[in-house]
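Submitted below is the structure of interest, expressed as structure tokens.
Removed from the display is one protein chain of the complex; every other protein chain stays in position.
Here the chain labels run A and B in written order, and each chain numbers its own residues starting at 1.
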Amino acid sequence: MRQVYLDYSATTPVKQEVVDAMLPYFTELYGNPSSLYSIAAESKEALAGARKQVAELIGAEEKEIFFTSCGTEADNWAVMGAADALRKKGNHIITTKIEHHAMLHSCEFLEKRGYDVTYLDVDSEGRVNPADLEAAITDKTILISIMFVNNEVGTVEPIKELAAIAKAHKILFHTDAVQALGNVPIDVKELGIDLMSMSAHKIYGPKGIGALYIRKGVKISNYLHGGAQENKKRAGTENLAGIVGFGKAAELARTNLTEHIKHTSSLRDYLIQQVQENIDNVYVNGSMEHRHPGNANLTFEFIEGEAMLLYLDMNGIAVSTGSACSSASLTPSHVLSALGIPVERIHGTLRFTVGDMTTKEDIDYVVSTLKNVVNKLREISSVSSEKGW
Amino acid sequence: MRQVYLDYSATTPVKQEVVDAMLPYFTELYGNPSSLYSIAAESKEALAGARKQVAELIGAEEKEIFFTSCGTEADNWAVMGAADALRKKGNHIITTKIEHHAMLHSCEFLEKRGYDVTYLDVDSEGRVNPADLEAAITDKTILISIMFVNNEVGTVEPIKELAAIAKAHKILFHTDAVQALGNVPIDVKELGIDLMSMSAHKIYGPKGIGALYIRKGVKISNYLHGGAQENKKRAGTENLAGIVGFGKAAELARTNLTEHIKHTSSLRDYLIQQVQENIDNVYVNGSMEHRHPGNANLTFEFIEGEAMLLYLDMNGIAVSTGSACSSASLTPSHVLSALGIPVERIHGTLRFTVGDMTTKEDIDYVVSTLKNVVNKLREISSVSSEKGW
């Protein structure tokens, strides 16, 4: 049976070149980068090389890249570190309703400990209105955190405008760029970003390694305390092989960016077009103009997402209902709710994400399978276009 | 030139079997464990298998193992999580003067935020006196954290006695077992431990993966907030390959434990004996009775550690002056200071740690090289046994 992975936003396979780059650091060049002898010096150089590769992908300086254990840790560090460091200045944080749980649950934690958090609304395409941000700012606001690209609907936020507003008020601006990295061009200097979260496993690197960009001059508290690693800002023996893998993945992402965007967006567009041609009562969620190149978030009316997902899986096709880390939960997606999509439709929504390994044949297979699956489930369903909801 | 790595306490090479276990999880079985389709189910199974392997090494239940990004994160989580969860009960923490920086710097952070920390003294061998612990407890004490095995001098603490005291006072007991794991037998149930930190890269697993044992029924706050991973207690997409590697390393550590202890302790004893026979004015620091099987912490009077380290490195030998993560710092080891070793001797101290790949020939080569190095540096030195300090 054909196997088609269309969940690149959940995680990506690690590219062979990336694995090859990592391998020596397990068995041969295993020195602890903090040690003083020669094989440790090689580890230290490997760290420096990877830092440069990540920095170059986003237009940062090497000194501004701090490796973390994942995108989640980068998000936690940014918000907890800013909240702690700026407590005297204020206790108000502004974010959005469509952030990843790494941000939302960190904010909820802070709310229970004396911080106020404003969760901005988004429009029906998932975009934040800069005027809403402007209006939410108070003299107690210490951090604005707005994601670069949403993980469910793929909407790209107007980061440059939003960061400019933060800057005008001298407020720190953080963006969760986990889904943006390697999928949209990012130049942190040009965009005016102070803090930015990244993760390797969304760009064909290994899982369990991420980074936080901290603009030179920005001071936030440490979050993992201990040894002097990462220029004394993030303790813990470095995930050497993981960092090397992230570096290599970042380099590939940088050199392939144009090609990657072209490849994924054309297949994604083909997928949407074919689905709309072959299946009725389908909706596309999110913005078509400001969108992650690989993302197609589609609602199939009158049927339920998990059922579709499992039928597709039986046919070798991997897609997701919302974000991977909420797939075990039953609450309807907070992102789709924020876009104003009616709950019964949210339940019938699937996220397809196309990646570098996807082919046109894959899409053809997915569309024909999907057509059967949707038909079958609509036959079983107690609701339909005739009967209504 | 012969290459001899004698810094296994800083980090270990990853065993080939461990790398082999990890490899499929990069390029083939790359599914996000939180997803619902088949390849994700294989990832989930791999996590469960690794959790079992780690649990078995320490006599825990699988549900009590929570993977983290390193030993440092496990330490931070334990102390920050307990401090936050028990804030209403009290604000007093007891630890020791010889903890790893992951614990000490976390405690310092808490001290600035309204917590009181008692740092227990140790005796000249590096052991905590249980009576000191008993005396330090107040009705505000919420956590006792005492490391299992010290990373510099290798001293094994009387964990069972200490944990029993904590239990008698109904206080949570945490131990940093990063150096103990795989080097001394550990049965968390028999020892009465509530929380225990571990790290894979000290037991021939990869860097950047650790775990916190949380005894069933113990409640501490989460530290990394976000998705529902690790039974909703530690967010972040799992470091799948790293966890699988940790699992395999734990299994090897369990099955090889007796052999490993025999191999390393006999070579370590041989090293100490040969050094004492061939070089004068040498001191062994720490306890010989309660000691990490691979650890030899030696002071060579009248010369300086970093100079020795570099000379040894020129001869292909990797050793350390104290813990890896403080090797770039110039302050004399807080551990050796706590043992009451005079500062001038602290500067002449090296830590050798023997591991599974070490051979008798390695030790012979190290001893003969060391003899030359020490002689050479003593010739250069302005102090000597005749002149005195």
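We adopt the following convention: a residue touches a chain if its C-beta (ideal position, glycine included) is under 8 Å from a C-beta of that chain, and two chains touch if they have at least 3 such contacts.
The rule is short, and it goes like this: contacts and distances are computed from a predicted model.
**Q** Name the absent chain as its UniProt record does, using one of the following: "Fe-S cluster assembly scaffold protein NifU", "SoxY-related AACIE arm protein", "NADH-quinone oxidoreductase subunit J" or "Cytochrome c oxidase subunit 2".
**A** "Fe-S cluster assembly scaffold protein NifU"
**Q** Relative to the complete complex, which of the depicted chains are touched by the chain excluded from display?
**A** Checking the complete complex, the chain left out touches A.
**Q** Among B:10, B:36, B:55 or B:200, which one is in touch with the chain left out?
**A** Within the whole complex, the residue contacting the unshown chain is B:36.
**Q** For the chain that's not shown, point to the residue among A:48, A:288 or A:310 touching it.
**A** Answering carefully, the residue with contact to the hidden chain is A:310.
**Q** Against the chain that's been left off, what residues of chain A make contact? List them.
**A** 302-307, 310-311, 314, 328-330, 332, 343-344, 347, 379-383, 389
Just so it is clear, only the chains that are shown with their structure count from here on.
**Q** Okay, in this complex, where on chain A does chain B touch?
**A** 5, 7, 10-16, 18-19, 23, 26-28, 30-32, 34-40, 68-73, 75-76, 100-103, 105-106, 108-109, 199, 201, 206-209, 221-229, 235-242, 306, 309-310, 312-313, 317-321, 323-329
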